[in-house]
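Shown here: the complex without one of its protein chains, the others still in place.
So, chain A:
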Amino acid sequence: MKRKRLFLPLILALMVMLAACTSGGGNGNGGNDPAPSEGENSPAPTESAKPPEDDGLYSIEDFSNVKKNEGEPIEGGSLTFGLVSDTPFEGTLNFNFYSGDPDSQVLGWFDEGLLTWDKNYVYTNDGAATYEVSEDGRTFTFTIRDNVNWHDGKPVTAEDWLFAHEVIGDPKYDGPRYDSNFTNIVGMTEYHEGKADTISGIEVLNEKQLKITYVQSTPSLLTGGVWSYPLAKHIFGNMPVDKISSSPEVREKPIGFGPFKVESIVPGESVVYSKNTDYWRGEPALDEVVLKVINPTTVIQQLESGSVDLVDSFPVDQYPDNADMSNVEFLGNIDRAYTYIGFKLGKWDAEAGKVAPDPNAKMGDVNLRKAMWHAVDNDQVGKRFYHGLRWNATTLIPPSHPEYHDASNPGLAYDPELAKKILDEAGYKLNGDYRTKPDGSELVIHFISMTGGDIAEPLARYYVQSWQAIGLNVQLEMVEFNTFYDRVGANGEDDPKVDVYQGAWGVGIDVDPAGLYGRDAIYNFPRYASEEQDKLLAAGISAEAFDVKKRQDIYKQWQQLMVEEIPVFPTLYRAVLAPVNKRVLNYAIGDGTGIYLHQLAVSQDKPFVAEK
């Protein structure tokens, strides 16, 4: 949703353990942003949800991310939004404090960021505020539109925007937002450490104008690098910072400046919104929106009976059985995520805050890793396990970032014979059923994968079998989410027994992968580093990378380098699907569609009900 955090861990099955997902701050599908920004061209509404082909496979290319409009909108009307989750939402209803994805779904209806972005995730000047960048790219001047007001009628001011920065930078702040985007503001670190009373890099020019100076100018600033959620100072100004998140003004009567106002909340289970007639983009078409939490096990029935018109996420594995549900249209989009197999190539050096690659690591031979990639048939995995709604991944920048994903790079193809040949040539000789190391000693590879969902274990077993088929003795262990990340090294203490692991990342809107593969990134779980990569990653956020062509070329090289070095290899890209009741008009998922929530309307009073 409208969060700007860069990378989030994904567990393998979205449906199960949503709780675990939210611990990572969202499941990273981000495809349900109901208020995307204006793009210069929205994708042409193609015919969506084609009937399944003969082989029972589907393709994301057959889905549109924009709802077909059938019928005329009625005056007003009420719409029900299903928040699919097996846990209630937490109720930290402020963008400056929330941490779970369910909360962000609740927030999206009544609040929004001051900046919007286009389909390439670059900030536009179509939002509630506009911006200008100085010559050196470090100083941003923001101007909030005059008609942007809080729900209580008070104007949204530059002071409010500054206040959000002050609260998040406060050492007593208890939310998860104080990150590299904040430390990149001039004077923020001093303020955070209590050495300064004000943030020297932020200046309020007048009631509606704010100037922020950043330490380093990078293209990433334009793709989610600015904190754009103001905090109402006239409400929270006198509260101690550590009391704000539990205050009634966040939990019971939350405030925003979005298209709808919160009318009432039943904690954890439902919210009723009424339209905000004073919304800056114009008066919303709907009178009322009801949000209710529904269990993933009942989502199909809720949709069929018309109990909900929209849902925030849909378990893709249930699509094949319900593709012909008559009262909904399925929208689809490419998820900003990929599943991957990682190889442990070193350790984390906590002292230095750097990865420490070990040239003698068991998986240290690139030929071994190459063979393991060639040995698995991800195309078939996508077809057999996911009906084509996940598909073979080629590089580490997913096609959800069309500007930077290198579609011409094929990755390594499935070729078990080639895999065997590579191993033979590298000296891994067959000794009985399995191969030995080139020095003749036994080779046993330990592989861990996460539990969750029906597919997790069979999928992991498939990989083990594929590797055994080329003569590698791979031992599988299935572990639960927390244990998994503990052992691969989320706390810097890598379990030396782990050699190979299967994980997933939800990637942020900015393409820079340094947070996952950089030398000083603790989440660089393979613990891979090379000088060539350092150069490319630095170049990707340098001043010259403001030139999109140049930046594309840099990340093209990086994707190729990862295909050659294989610290990890991507296995699957994935689709997000969003069923929408046919009476809903003006709705789209994804970014930069130019369709906003205040336009959302319905063509009749009651939802369509599925015909059996």
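Definition applied: a contact is a pair of C-beta atoms (placed from the backbone, for glycine too) under 8 Å apart; a residue touches a chain by one contact, two chains touch by 3 or more; residues count from 1.
The rule we apply is simple: contacts and distances are computed from a predicted model.
Trainee: Of the options "Molybdopterin synthase catalytic subunit", "Multicomponent Na+:H+ antiporter subunit E", "Pyruvate ferredoxin oxidoreductase delta subunit" or "ABC transporter permease", which is the UniProt protein name for the chain that has been left out of view?
Mentor: "ABC transporter permease"
Trainee: Check each of A:107, A:476, A:521 or A:541 against the chain that is not shown and name the one that touches it.
Mentor: Per the contact definition at the top, the residue touching the missing chain is A:521.
Trainee: Of A:216, A:468 or A:483, which residue touches the hidden chain?
Mentor: Checking the options A:216, A:468 or A:483, the one contacting the hidden chain is A:483.
Trainee: Just to verify: which one of A:56, A:237, A:267 or A:402 makes contact with the chain not shown?
Mentor: A:267
Trainee: Even though one chain is hidden, which residues of chain A still touch it in the full complex?
Mentor: For chain A, the residues touching the absent chain are 5-9, 17, 19-20, 22-25, 86-88, 90-92, 97, 99-100, 174-176, 178-181, 183, 245-246, 251, 263-264, 266-272, 290-295, 297-298, 301-302, 304-305, 307, 353, 480-483, 485-487, 490-492, 508, 514-516, 521-523.
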